[in-house]
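Missing here: one protein chain of the complex. Every other protein chain is in place.
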């Protein structure tokens, strides 16, 4: 199947990594679907991609709601008859909360799981049948169908006062591993990237925070993350990476 | 403070590890509170402990409900004026579900987090203030106040078709680490035990499952787990273990 | 077999953990053999144990030399006819070298492996047949025969400028895991303790270094480490720990 009949889905877009992912995958596949809670998060990116002559469709979606994800998938289905899903990225970050455990409400604690656990369940549940269809195609496709997932430093370490974010990211890693082991042998490449550092987003710039002492390249370029995800997508099935880390050259780890 | 004015709480009791924990800690402290969803899970243990001349109080509690945990803590408070919490154990297992991911409902997936994430949050949120009070006592106590948590093989590995259980156990480990780092320096010993093997419970015996080929000691003795938790509880604060594994001599790992 | 016919061997004794281990195991078994490069490291401990009415034998041994270990084992064999080895501890630390990699000589780099790799090989090679004999005894013994090994923070993390020490400690952990998997099913308990913090030795006191800001119990009490090893030794074979961590309540990790 030619790349022209393939499309990609990016869940969790905004000013940083999501935008870079959208641009990167839209360069490979003519249509990308961009999911975010609010249209403000994707409107500019959709415009940018269309201006470059490719197609992008933004869909307001709350991934922690099964029905919202289901609605998004209906929109996608309606626009992709005879097309196949090449790659899906789960880049939903969730809100980072750092506060003393005893000041955390149950809702704040569970927010980590809502974004990284339940949200990923809903997303993966909806898109894995599409990725399996792609894997079962009789025609050759350029790359194995992929489900790529964004982790963080907190995927491996539960720091003090970070129980919400870390429990969500640990749960996300567990689920990703489980899917990699179940769907890998069926031809779907499931991979997890541990982003271990601050990302050089517009928001970071506005905040004035001098990451790693303000050193050049001390924060991660979002385009470089997108390049890494796209590279994972292109790995042949005899040599898949299931987990990679990504950090600035100067990061302490 | 003499051990006679201290008490322990075990959440998650039944025929196996929970019973052994209850017996072990009741031998050290005159009163233990036993939390389980249903009184059937603790009635016999309460009886057994009382028959030995110690005190045990069973409280029907659904740890995944904040109000249920809150009610349980009121019962405990009413019975422990002028007493202090020496040790609390979170031994809630949750239901183990193994099924293809695409057959898993959202509710089944989230059940892992409900038991091991939200349930532990509610429990820890309620008992940490009590453990901090114990840590702040001006009188010497026999052992640092402890919060001990039961993990599993799935705390470190997300196996195929085990996304629910693994995501819960990963989240539990994340939260436990976060609490260990926040409350350790305040004098509360938070530790996590990875139980890597089948436990030799009455249920296991009934099931007829020959663990590790039926080899003697091929399943973990619940009393040995309880001994390990109690040993963790007795560690002096200059030398705390935060994570230990426990498995039969013949287990593959 | 009564404890009176059992003995223990501690490799790597000096003023800190090794002395505590020697005292702890000599309280359980009437004879302990203490191995150290120089007699200065064990003379006082031997005296102390003998003064308490137990027996201790110091043997000057360079564990990185196969023939030196072999000589030590001959001394032990000569003194233990009809006796069995209950527990052996490998507590050899090696020299900690921290320096820029390009200033490190090949010999300095390899010193980590000499102490923690080759040294442990020689020791384990010599004592495992003795531990297997104990495991095969027809009479009951109080505890499964044990081989207990001292790791460090550097067993899990290769820090900058610590390539020598870390490569040795990583190699030691690899070998210990391999032995645990080979000899565990044969009844020998092999376990690894990650000592993650400064140990409160006489040397540390002399150095004047204020560990963890000089906070009380901010350095690990050697006796507490010995207690942990002895506890590992007493675990029944249905519930062995293969790896535990040990750190002060206030340590950053």
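Quick notes on this one:
Letters are used for the chains, namely A, B and C, taken in the order the chains are written, and counting of residues starts over at 1 for each.
The definition used in the following text is that contacts are C-beta pairs under 8 Å (C-beta built on N, C-alpha and C of every residue); 3 or more make two chains touch, one makes a residue touch a chain.
Note that this is a predicted model, so its numbers are computed, not measured.
Here is the thing to keep in mind: the chain we left out touches A, C in the whole complex. Across C:15, C:30, C:93 or C:168, the residue that sits in touch with the chain not pictured is C:168. Remark: the omitted chain is touched by one listed residue; of C:20, C:150 or C:176 this is C:176. Note on the undisplayed chain: of the listed residues C:58, C:93, C:117 or C:218, the one touching it is C:117.
By the touch criterion stated above, the residues of chain A touching the omitted chain are 144, 181, 184-185, 187, 189, 200, 217-221, 224-225, 227-228, 231, 235-250, 253.
Counting over the whole complex, chain C has residues 66, 100-102, 104, 106, 109-110, 113, 117-118, 121-122, 124-125, 128-129, 154, 157-163, 166-179, 181-183 touching the chain that is not drawn.
Criterion: only the chains that are shown with their structure count from here on.
Residue numbering at the chain A/chain B interface overlaps substantially, since over half of the positions present are found in both copies.
Sorting all chain pairs by how many C-beta pairs they have in contact places A-B at the top.
Most remote from chain C, judged by the distance between CA-atom centroids, is A. Remark: chain A and chain C have CA centroids separated by 47 Å (rounded to whole angstrom).
Each chain gets a centre from the mean of its Cα atoms; for chain A and chain B, those two points are 35 Å apart. Across the assembly, chain B contributes 181 as residues in contact with two or more other chains.
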